[in-house]
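Only one protein chain is missing; all other protein chains are in place.
Note that the chains are named A, B and C in the order they appear, and that numbering of residues resets to 1 at the start of each chain.
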Amino acid sequence: MNNKLKVAIVGSTGYGGVELIRFFQNHPQVEITSVISSSSSGESIADGFPHLTDVILRPLDGVDPAEIASRADLVFTATPSGVSAKLVPSLLEAGLKVIDLSGDFRLKDGTVYEEWYKHPAPSASLLEQAVYGMAEVYGDEVKGKNFISNPGCYPTATLLGLIPAVEAGWNDSTSIIIDAKSGVSGAGRGTSLTNHYAEMNENFKAYKLNKHQHIPEIEQVLGNITGTPVTVTFTTQLVPMTRGIMSTMYANLIGEHSDREIVDLYRKYYENRPFVRVREPGIWPSTKEVYGSNYCDIGFAADPRTGRLTIISVIDNLVKGASGQAIQNMNLMMGWEENLGLNMTPVYP
Amino acid sequence: MNNKLKVAIVGSTGYGGVELIRFFQNHPQVEITSVISSSSSGESIADGFPHLTDVILRPLDGVDPAEIASRADLVFTATPSGVSAKLVPSLLEAGLKVIDLSGDFRLKDGTVYEEWYKHPAPSASLLEQAVYGMAEVYGDEVKGKNFISNPGCYPTATLLGLIPAVEAGWNDSTSIIIDAKSGVSGAGRGTSLTNHYAEMNENFKAYKLNKHQHIPEIEQVLGNITGTPVTVTFTTQLVPMTRGIMSTMYANLIGEHSDREIVDLYRKYYENRPFVRVREPGIWPSTKEVYGSNYCDIGFAADPRTGRLTIISVIDNLVKGASGQAIQNMNLMMGWEENLGLNMTPVYP
Amino acid sequence: MNNKLKVAIVGSTGYGGVELIRFFQNHPQVEITSVISSSSSGESIADGFPHLTDVILRPLDGVDPAEIASRADLVFTATPSGVSAKLVPSLLEAGLKVIDLSGDFRLKDGTVYEEWYKHPAPSASLLEQAVYGMAEVYGDEVKGKNFISNPGCYPTATLLGLIPAVEAGWNDSTSIIIDAKSGVSGAGRGTSLTNHYAEMNENFKAYKLNKHQHIPEIEQVLGNITGTPVTVTFTTQLVPMTRGIMSTMYANLIGEHSDREIVDLYRKYYENRPFVRVREPGIWPSTKEVYGSNYCDIGFAADPRTGRLTIISVIDNLVKGASGQAIQNMNLMMGWEENLGLNMTPVYP
Partner (left out) sequence: MNNKLKVAIVGSTGYGGVELIRFFQNHPQVEITSVISSSSSGESIADGFPHLTDVILRPLDGVDPAEIASRADLVFTATPSGVSAKLVPSLLEAGLKVIDLSGDFRLKDGTVYEEWYKHPAPSASLLEQAVYGMAEVYGDEVKGKNFISNPGCYPTATLLGLIPAVEAGWNDSTSIIIDAKSGVSGAGRGTSLTNHYAEMNENFKAYKLNKHQHIPEIEQVLGNITGTPVTVTFTTQLVPMTRGIMSTMYANLIGEHSDREIVDLYRKYYENRPFVRVREPGIWPSTKEVYGSNYCDIGFAADPRTGRLTIISVIDNLVKGASGQAIQNMNLMMGWEENLGLNMTPVYP
């Protein structure tokens, strides 16, 4: 027990936080030594989350970097955007490894951050220092680092679906349209009319068309890969379900490529990557097939009639889109197997 | 009572059939004189649909054109595709007015029908005779006719969303991508693993990518409007809800047009049309806002960054996408007000 | 148009209010002349309820009894409990007929009210004056009156299910246990963690065991019928759905009675009552079979093994449990047919 990595979770009373707790319960190398909440310090986490009764016994701690550092080696900051920007510097100074889930350190250009997030950006040096932890693409850069910025939920589904085709030059990157759908948990636990059960049940709802803050994150990565600026059309929509993201992506094909060739390209790209599963031609994954797990499943439809490729990519927004990917990054930072503690079969049905 | 139009419903034990019954209960000019089911003749419809207890007292009739003609003036055929192709000729010969909901008479070219529907096509003369009853577009052609082919659910949401921009030449019709989502009732009452509650709940699922039989219907209408063949990319997806379609449509803008201009264009196009509501710029309709009603609500996002227009169009698939539109067609055929018996506020929440 | 009854709705931006609007759109004798909201006066109701776009054009009015009286003959108060207690006296003084949906005037004994509702009770004379508008039981008392207290949602389903057996002396009224389940809309539009979509979806939740304020309402009516005080065990539970109440009721049978005899007893009791439908023995109604309608459907299971009778009663909580029943009361007050404007088939599926 003494040799385990000690981790703390800031924002443990959000959905990202409780998912970290769920996965750590079965991680052989990790011990949670502090669950932290700025608003509920001193209370039991089971008061607000009765499903954690008997699971976490230690009361919630407050947010004090020195105290966190005295208890933990690594901290996950599952905080709202804007909060991490202020908190993370002191955590790093206190000598902690940090994996940030907030989004504050994903964009390398502070002016772009401010344009889309409407907050002051963190310092340029911190933005530079943060490694964008998309394990299947940038995993080598994560190894041994001490500050990781965890990708957003929509960008994870979208980029894992687009990158192999874009990198191979099979997709015209000026033609990319992304029609993304998410379960309601993506908006967090705060109450609002949009996530009122009676308003969202039996409802399908579009929001923030072309305005979502995940757009520049997607464009930054695609631009890095193609070497030229990329702009995408991006639609976000809410599905009457709790978990799951499907990103449906469209682009003009460059050259003729059958579904078979595309499947093979992707399987090659994600060879030895335990969490990406590529479906056979003519079969597309549905969100339930990854529910509760760290998988990203992908399928294709190349259409000779229109010369376009449709890509379907699904994840569990709270796992691969947040906490699971964060743990995958932790594993890589620590030099462990990527899937340690994450081998959970989807919960089905 | 004697002056009322007598109507019969073939396929009254499907979802389209029971919706016709619901609306006719409040239609001042119509009397249902026969509810017909090939499989349950002689039984009470309330045995299979207890919500109709005390509503329809007459037992189900069998499918006999002469008998139908003896009881009714107009018949709705809410039958599976392939069945109407065989049945409708005899109904017309028996002197009945016919509104067909099956899809068998929507495509003017029999070879296209056979390619997409995989059944033998009806005769060319019948295909010619059938008026495509999209009231807001072809309403004048419906008036006084006796054989209407009712549009499909996906085409209704999609075409009402696309036509004004395409007709105005503001949308590049070679660039149209349609990402459509439907509630589960669209697949009818037959049981299958796809509509098993435990499989579809908390699930979002793509199917029939670029293969759906509604594609040629959309392309036929757009081709007629532009005067050149149009091909579209078309994705169909199931939402874990019972009712509702959202069609999210993408196209390159020709010229610069603000959301305001587009809203104005659409409001002009749909002036005096009681069932199309165009949202203000920056506001998009959700499916629940038309639940149970005959409305089609539309919103827009023109994106100067990408030069693309996103159009959001929602309907209730069983009402505006089937039975409601069929009644609207009936009203037009009979020379009545388009909205007679259809002024039902959406059921909310 | 000039001869129509003019009605105003206080609390029109709650779920009860918008349901009143939905039904009045097809009521031949009523015109809505004022929709009133204390919080949103001057705004369009369609801003908060886009499904009402083009339906209600007049902006929301404020709460001013004299102004209401200048515009309307009858007012529905769909206000939170505690608010009506203060508002209704001035509405009555202004000469308006009042149908109150709040619950403030249902209990005849002010001390019982204060114990369960935790507010000061209205004056004893007003409590006396208010007629408890359960149309199928007290309809004759409603006729011609000008102040009706509309029954609660749980009591409606429960009392319509219990009264015939209790009145016949077939149920031991000291043994009554009520296990009630409601859709989430019953708690109104206010946001809370309980009605957060991600918390309530895939969840079934008990609350307020033996503490719900509808208990004394049920006991008051049963006590009146039996002539002795009745106490009941009453469990309230939330179902992951928007609408619908099922009340499952248990009591010891007095004497031996078959399901057939019980069905006949109930059909006799509710003869000529358009909104109560009694199922055949061995068949029980489900909530969807009354969705969006004013029906109350009832079924039975008499168990010779245990000597107990189980009664299943379902309603739509927002219709028969609130707005529909209120309109039914209005029809009776005005001397119209009980079901005028209320003949809406349930929305199915």
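Just so we're on the same page, a contact is a pair of C-beta atoms (placed from the backbone, for glycine too) under 8 Å apart; a residue touches a chain by one contact, two chains touch by 3 or more.
Keep in mind the model is a prediction, meaning the values are calculated, not measured.
Of the residues listed, C:His27, C:Arg243 or C:His257, which one is in contact with the missing chain?
Looking across C:His27, C:Arg243 or C:His257, the contact with the absent chain belongs to C:Arg243.
Pick out which of A:His196, A:His212, A:His257 or A:Arg277 touches the chain that's been left out of the picture.
If we include the chain that is not displayed, A:Arg277 is the one touching it.
One chain is left out of this view; which of C:Leu91, C:Val276 or C:Ile312 touches it in the full complex?
C:Ile312
Specify the residue from the set C:Gln129, C:Thr231 or C:Asn339 that touches the hidden chain.
C:Thr231
Touch as defined at the start, partner being the missing chain; which of C:Lys143, C:Lys205 or C:Arg260 qualifies?
That would be C:Lys205, which touches the missing chain.
On subunit C, what residues meet the omitted chain?
Touching the chain left out of view, subunit C contributes residues 177, 179, 181, 183, 198-199, 201-207, 209-210, 231-233, 235, 237, 239-244, 246, 248, 250, 284, 286-288, 291, 299, 301, 303, 305-306, 308, 310, 312, 314, 349.
Touching the hidden chain in the full complex, which residues of subunit A are there? Just list them.
15, 18, 21-22, 25-26, 49-55, 185, 189, 201-202, 242-243, 274, 277, 279, 283, 285-286, 288-293, 297, 343-349
Counting contacts across the full complex, list the positions on subunit B that touch the omitted chain.
Interface with the chain not displayed, on the subunit B side: 15, 183-185, 189, 191-193, 195-202, 240-242.
FYI, only the chains that are shown with their structure count from here on.
For the sequence-identical pair subunit A and subunit C, determine the rotation angle of the Cα superposition and round it to the nearest 5 degrees.
Rotating subunit A by 180 degrees superposes it on subunit C.
Need the central chain here, defined by C-alpha centroid distance to the all-chain C-alpha centroid.
B
Average the CA atoms of each chain to get its centre, and name the chain whose centre is farthest from that of subunit A.
C
Could you tell me which two chains share the largest number of C-beta contact pairs?
Greatest number of C-beta pairs in contact occurs for A-B.
Between subunit A and subunit B, what is the separation of their C-alpha centroids in Å?
Between these chains, centre-to-centre, one finds 39 Å.
Just curious, how far off is subunit C from subunit A if you go by their C-alpha centres, in Å?
Distance between chain centres, rounded to whole Å: 46 Å.
In whole angstrom, what separates the CA-based centres of subunit B and subunit C?
Centres of subunit B and subunit C (C-alpha means) sit 36 Å apart.
Scan subunit C for residues touching two or more other chains and write them down.
In subunit C, the residues touching two or more other chains are 15, 185, 189, 201-202, 242.
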